[in-house]
Structure formats: C-alpha cells, structure tokens
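Questions regarding the structure given below will be posed in turn.
One chain of protein is taken out of this complex; the other chains stay put.
Then we have subunit A:
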Amino acid sequence: MEMNALSADGIRARCRVDWPGFTLDVDLDLPGRGVTALFGHSGSGKTTLLRCIAGLERGVGEVLFKGTVWQDSAHGAFLPTHKRPLGYVFQEASLFPHLSVRRNLEFGRKRVGGQHRVSLDHAVELLGIGHLLERMPGGLSGGERQRVGIARALATSPELLLMDEPLAALDLKRKAEILPYLERLHDELDIPVLYVSHSPDEVARLADHVVLMEEGRVVASGGLGETLARLDLPLAFAEDAGVVIEATVGEHDARYHLTRLDFAGGSVFVARRPEAPGSRLRCRVHARDVSLARERVEGTSITNLLPATVTEIADADTPAHVLVRLEAEGTALIARITRRSLDQLQIETGLRMWAQIKAVALLG
C-alpha cells in the first residue's frame, strides 16, 4: 500500500546491468521530492544507476517516473533520453565548446516545448553566472563551468534533476563555492533531485533521503536522519559517523554571543549565527563529539546536555570503542565511547542517560 502511494508520485527503479566483473541489481522506490543522495564508494554502482534512470545506460528492468513509464523491459518499452523530462549534470560540466555560455544555456531550453517553470533569468541568477553569458566555455574556471552546467540543466525546466558527483572534479575551494548554490536549489526549486556522491559531508548537507549502495546493491534506503543514525550500516563505521539534526534558530544570546538551536527532543547552544530566529538550519553531531553520563553532570564546561534513552549498542570501527544509539524525544544521537566506559557505567538498552555534546557542526 505504502509502495503504491510512493510509486504514483515518486520514482521507481528496478534495474539490472551485467558487465564483466560488475553487476548492478537494484529495486528502489524513491521519493518524488527533495534531494535523494545515492551514496557509496566508487564502483558501488551509484553512477550506473543514475545513468539507467536517465536512459544513458540500458539495463534490464523498469523505470517509472511519477506514474510515467520510462522503461519497461518486459514490454520492450524504452523512452530515449532526449524524450525524458530530466536535467543531467555530469561530473565534468561537459559544456559544448563551440557555443558561448548563453547559447549553451539556450541549447536545451529552446528544445523544450510548453511553458518553462524555471525562467532562464532565474537559473542564471540562482547560479550567479550573469557575468559569464558571453564567454566561451574554454575560458571558464572549473567551478564556473560546473555552475553553467547546472544552470543549463535547470534551464530546461526538468521534472527531475540528476546530478552525478557534480563537485567531485573540483578542489575544496571550488566545492565551497558551489555548495551554497546547490543549497539554494534545494530551498528554492521544487524539483526532485537524485544526487550521486561519495562524500558524507555533501550528503549530510544536501540530502533529505539517502540510498546507500555497495557492490551494485542497495544496502539501505531511508530518510537522512534515520539512516545516518543506524548502527548496522557501514556509515556508522566511518570515522566521521554521526547524525544530522534539523534545527530551528531559537534565540540569540547577545551577551555571550551564542545562538540557541531548537529541535525535537531539546536544544543546543552554538556560537552566534547570522540567521534570524525561526530560520531552519541543518547541523551534524559526530559520534566522537558525544559523551555519556549516568547523572546530570554539574561543574562541566560542556553546556549542551540532553536527556536521552539508550536504544542500541553496537561495535565501532576499533575494538576499543562501541557505538551507542540514543533517542531524545524524536531525535536520534550516536555516541562513540570506549568499551571500558560502557562496562564501568553499565550502559544497556533502555537506560536513561545524559548525552553531553561537545561540538555541533553547522551545515550551511
């Protein structure tokens, strides 16, 4: 029942690709809104899956977009890529070198019939490329090229935006330059995005839904918060295991230059933020920055204390550590503590504890 509801306005991808030494075999229902990250190591099949959805790769299976059949191998149906209402951003911008930036932007746009939901001006403004319009792609920096590539895809008013590691070919500085534009995309346009990435940071910043892939298979698929907080996934084994919390700016403390962030289950103080009260912020709490106490600790420099209940205990990346999953009224937390502490504090599931949060990373 749930599946049907999802398929009607979501994306269904059942796909099998057999290559020598690699098999992609997935069966997925994805939400038709927000940003879905296809996350995994290189070789996990995430790009191949994206290309199957775009029709650039022709696997065996079916692809349905909001009830429209894009591919149905059982009935020999296959809609060629140029007839699918999608936008695609490649790892390298892949601009047409013989056309100016403006004519690159117009290339797809003028081939789309009907009304444009995204105006050219809006796409140009959103990616900040107004000053580049008359330039040729050969003279642009990598970051500029990629912004033009994204604007070019948006200018076709796609019903689905597919992005294949759009930041992977860029250095850290260029990444930092583009990420805010991607966040604006997420906030301002109501276009579902499938975003391929192997960077946990990008995923934590941009995604609403995560599909974790390994060796051509889907290991997990779910909301960002709940998926990151699962201890049974390889994500938890990464050095930077942690959770993502959607918070609202509560109030600013002028005297101490702090800002209170509220979320389901509590609130934390962080260094003063520029956002107005009521703004939404996404923050990441790493497992290594969370410690646990049986009693409310007095006389500590750590100001962020949350009551929470232990729900799960699992092995961590080293034998010396364990991961403890806690639930604080709807917000999950993961703490990475030593096995000795676990035994000394006699931590077990169901126990009410105090989580001390040493640091909160704000994601834009």
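Simple rule for what comes next: a residue touches a chain if its C-beta (ideal position, glycine included) is under 8 Å from a C-beta of that chain, and two chains touch if they have at least 3 such contacts; residues count from 1.
Simple rule for what comes next: contacts and distances are computed from a predicted model.
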Any idea which of "Fe-S cluster assembly ATP-binding protein", "Cytochrome b", "Acyl carrier protein" or "Molybdenum transport system permease" UniProt assigns to the chain that's been left out? "Molybdenum transport system permease"
Pick from A:G138, A:P274 or A:G299: which residue touches the chain that isn't shown? A:G138
Hidden partner chain, touching residue among A:F39, A:W70 or A:Y88: A:Y88
Which of A:C52, A:L140 or A:A153 touches the chain that is not shown? A:A153
The missing chain sits against subunit A at residues 54-56, 80-83, 86-88, 90, 92, 94-98, 107-108, 111-112, 136, 138, 152-153, 156
